[in-house]
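Only one protein chain is missing; all other protein chains are in place.
== chain A ==
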């Protein structure tokens, strides 16, 4: 989180920095604007590179730059460490030095989408330094001079102008050769061995990944973003103007026992629509005065492709004062309008001369370029991916899921097809052989364990649930809740049109609540006009100190109303609230089921408890943290924080931290921990002896920041609680978005592994104390395991106990009568952060902090 916030700070919308001329500037803009053409990088002349920059690059930097030249047409620059290489957290945890594996549960044979990298015996990568005398500056020239000696260098090499990698050792440690320049000058080239890199070194791993990307290109895959896609066989979804490209997400890493390739099917959603067409569409839908606001909301943060190059850009801002007739400065200092530039450079015509200009921040800095914003023309950009609006559209997602949610058998088949084509393609095999590398053709197989099934306790009753569905809604039907809160005094607000729905809901609630043990009086019924102000007036007038909960029936999913109600009832007037769409209540056949769910949810929001599982661990406080990133409004991030208040983990304290970009999360965390511990003390009359933090919302490549900033801050904060208070702490990073997939083979077919499957061998990382759990069950598609990485642990819990505690916590999310993907506190924290980020935009009233009001 901290890292992301800092990265954002760089990505300041340029509109704020550059003085853009007044409205209606169809005339030429001052050319000193920092907007630069995208084609610059392509045509850059190596002779223009200042000398010192090449010479004074530190060694480490050269190494990573070294791979730029290696990847054909790959986007250069310093790439992020997506795999968190080099963060070694296990070495600091004594109790997992020997073993980090658990033991309980039944052994199960599993396969995973991993393939071992094979190499010739004693394979190593040899790193050479190449020096020129007299000194040559231009990289192109240095490369050309070296390649005069192709017999010496061989077919497979990687060279960036000073560092040379070869798959084999030259005869001598220092080799001297001579070349002649165009000026007839004799140049001595000295090739000195500087390093012999073992296959497991980070440089080698990076190198394998680049080689693999090369192979994918040879197989005619196209790179979009980080992954590779097959353009030949797209799936068209004309209803939504979408096209799906099937492809693969791949990475090669050092895993527990060996270096492996992880391959997962990935789908890229491309949209058959330019940004301009999309803007027209928005124009038709909304009032004109709001068009800028709506465009910003829908488009900022969206990734676009252009008509003229193979790059993706993120829209960071829209410059409404600019248009295609504005001019910018080219690399050579001349001034040109966008229209003329695209006509001249790419023979592209821009038709709409009034369209605004999109602004994107250059993400990666190339070594020699000052980074500045880039301007893009909406008409020449195509949308990719899904907007928030589309994601929330059930029909869009349903149509997509048909194509993207592959069942295990099919997913395995697609992965196999890629591995097959790698083995079959001659060019690919040539390339691999020249580097002395290869891949296993079989999926990796190993043993996992299936944790013992948990029993569900609900007010004196014990239930087993069907492990296949990981759901106990049927088993616990009609059973009193662990702790039921009465509905003595509550409001039911509806519009005239929904009077019928309100009544039938009330009837249904009267039917379902008695068996749950919920005492219920008739609600105070309030009919309001379908306007925001009407709802708010009704709330202000009718809420009394005795009101248990407010129930609102909304006629359509208009976010404004929902947001206003939630904001008022979470901040100004802290009372639990339940909003339901009238449509949800419209089908008589499902009404009882809906009413049951609503009753459960309302009970939780008022501070009730539903069920528990057995948690043997005493005096432990569980904390969940997740983040929500608001891309549209001011780029604020919200961290949701929840902490357990009791032994059974049925009550949770919550707070959230709102941070503007550039601010560190940790400052807010301190306050959260302090209040959480104070509340814990109020409930238990002692402080917890162990604190276990589940940290969700950590992006790829942010682990090191977490380890070096956030963990020490948590420790500091605990120290500040009291001099003689030093609880044991564990911090676990929870990751849901993985490319890892597990399969079990049953009757020759690949199936999803059962809920409760734990994996802590083979595909874990040797430098981490990590494990995978498949806790949930899915109806269709492939189940996605969750990765748990214990980055700090003084809890003294055995790995087996840590795994089982984690699995137990996945049973405790009260908004779902079943097992979920992550521990309940993470999901609660997510819900809280989402509510605050989407609707409230303010810290909720602390009077609500011991209730699950955010469900």
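For the reader, a short list of remarks on this structure follows.
What we mean here is this: a residue touches a chain if its C-beta (ideal position, glycine included) is under 8 Å from a C-beta of that chain, and two chains touch if they have at least 3 such contacts; residues count from 1.
Going forward, contacts and distances are computed from a predicted model.
Not every chain of the complex appears here, and the one that does not is recorded in UniProt as "Small RNA 2'-O-methyltransferase", selected from "L-lactate dehydrogenase", "CDCA4 protein", "serine C-palmitoyltransferase" or "Small RNA 2'-O-methyltransferase".
Only one residue in the set A:193, A:286, A:532 or A:778 touches the chain that does not appear here, and it is A:286.
Residue A:309 is the one among A:194, A:309 or A:590 that touches the chain not shown.
When the omitted chain is restored, the residue from A:320, A:446 or A:683 that touches it is A:320. Counting the whole complex, the residues of chain A in touch with the unshown chain are 23-24, 43, 45, 72-73, 180-184, 217, 220, 222, 224, 229, 231, 234, 236, 238-239, 241, 243, 245, 270-272, 279-280, 283-289, 291-292, 305-310, 320, 332, 345-348, 351-352, 354-356, 382, 395.
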